[in-house]
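Read through the structure below, which is laid out as structure tokens, and then see the notes.
Note that this is a trimmed complex: some chains were dropped, and none of the rest were shifted.
For clarity, chains are labelled A and B in written order, and residue numbers in each chain start from 1.
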Amino acid sequence: MIVILKKNPDEKQLKNLMGWLESMNISVHPTEGKTHTILGLVGDTSAVDIDLLRALDIVADVKRVQEPYKNANRKFHEDDTVIPVGQTQLGGGVFSVIAGPCSIESEEQICAVAQAVKASGATMLRGGAFKPRTSPYAFQGLRGHGLELLLKAKRMTGLPVVTEIMDLSQLELFDEVDVIQVGARNMQNFELLKELGHTGKPILIKRGLANTLQELLMSAEYVMAGGNHQVILCERGIRTFETATRNTLDLSAVPMLKKLTHLPVIVDPSHATGISWMVKPLAMAATACGADGLMIEVHNDPKSALCDGAQSLTPEAFDDVMQSVNAILPHAFKAPKEV
Amino acid sequence: MIVILKKNPDEKQLKNLMGWLESMNISVHPTEGKTHTILGLVGDTSAVDIDLLRALDIVADVKRVQEPYKNANRKFHEDDTVIPVGQTQLGGGVFSVIAGPCSIESEEQICAVAQAVKASGATMLRGGAFKPRTSPYAFQGLRGHGLELLLKAKRMTGLPVVTEIMDLSQLELFDEVDVIQVGARNMQNFELLKELGHTGKPILIKRGLANTLQELLMSAEYVMAGGNHQVILCERGIRTFETATRNTLDLSAVPMLKKLTHLPVIVDPSHATGISWMVKPLAMAATACGADGLMIEVHNDPKSALCDGAQSLTPEAFDDVMQSVNAILPHAFKAPKEV
């Protein structure tokens, strides 16, 4: 970490700063420049509060040389993390496709979708029981009952299941869930992340709408610091000024995350765009640039056809996406070993 | 609500849509245009899922005519909400200044700051016991013990206290807290908001870093839908591309929120900029454009002076801000009754 001091720093404040840094076992190496003095900090600086440092009267700026995350950092864990889930795995060369409906609506629905997506090659089943909705007046999910239906579909198809937790009080219901999802809006719900660090379950963290890649990695670090190293990262679009799509899918995040961390990185093209016909080209693009998998909404409601055309695909359209993705897959980007 | 249909909509899907809308007691008034058919929906459309509607195959676009929030909507509650807190109140013509340290560190610290800010005219005391920190390795607050210290300062000074809750499991500790704060990162923690709707306490909701004003109002609606109408909104900066300040304070939010809702609206210039010397001009600007109050970080650590210059002001600098704000206050913007 480098601290750039302002001109003529107050002596007493500088002494205080030096003392504080040394109390954290950080050695300080000053260099006098023409106009500024620079302090090189050597030691474990991951616990140093960079905002606090930057805010000191005598400090002009602070620059990290090392990333603030350790467990998630590829520099310290060169090999890809592989997370076994049921008969399959996340990461380590297996391309995971997690498919299913946005909301679990009925046993008939979730089981039919599960069978369909399995037939098309999905490796895991998703389905929402607890639903984060912007409006208190919108459908909030079947909750506990939804989880039961999801587990029925798991038993019927053998597909491992992924579903979202919204609050710690729900955790006791997640015993048979294979992968616990933390939604974009809870990406910085630090109390939740901490507690999930004490479970033995894989945790899939979705990137928040306005969160940087470093913040996403710090959220993974929260889980990992608790001892749970089974974390999967999911890019699902960020909030920008563009209104043609619901969010802006940031595919640069895929190769960049793969370089910064050893954790599996997947992409959710359904939520990013909110437009069903865009799922296919963006799933193909995500595959091409090296994602470890996809998360795709698939819906099946033959009675009303109300949701045709939503961000959810029909099972037929999903099958078409799978074929296109599978054609790209053998040619997809693989980062060189030495990054 | 207006639904614009695509050209030549599929008959069966249109019939399904009509049936679904009517099942929600919404009457549908179609108008044939030259190229498009428009459906006018009349009835209580606040429960209609606009994203779902927009995603239908036969729908080109959907436009709300009425806002999706009811309890928070000034159209249905013309008079300003006034929230009594101890001997003071939020809203209703009283200008509230909520001041105190970012983190509660010791009894000595919180009591000294409390006395100082009271002397300068603060109406309420703030202090963080549970701290949301980006890094798991950063100080997480004194937690339960911090709350105890805050309540000591309350008893000593008589100032009502505001402090942040991070998880529902902490709620039992908030009995003597006067106003419960929901932080920016939890603005869409819907389970938390729902539960807070069943407390009898005023809830101060900070705008999320990437949340629109409508989303902020919908989060207020979550609390209010549970029966708790004592909600305060706080603008504290949004995330943009600009890097000169930590966030971009959106002061347009103040007059706009005051027009859209009857709830009190306050501004936090400390977190928005992250720079102590900017607190004064932005506090003055927030006052000028009609905010109902301010939330300002004040710190006091004479021993180390470590935090001098942080986003926190010293008690002396806070006193100077108060004088400048008080000079602006009599001339501040007041919205005309009928806007």
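Methods note: a residue touches a chain if its C-beta (ideal position, glycine included) is under 8 Å from a C-beta of that chain, and two chains touch if they have at least 3 such contacts.
A quick note: this is a predicted structure, and the numbers were derived from the prediction, not measured.
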{"item": "Copy number across the full structure, from 2 displayed chains", "value": "4"}
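The definition used in the following text is that only the chains that are shown with their structure count from here on.
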{"item": "Chain B partner contacts - residues on chain A that touch it in the complex", "value": "12-13, 16-17, 20, 46-47, 49, 51-52, 55-59, 68, 130, 132-140, 166-169, 185-186, 188-194, 208-210, 215, 218, 221-222, 225, 239, 246, 274-276, 304-311"}
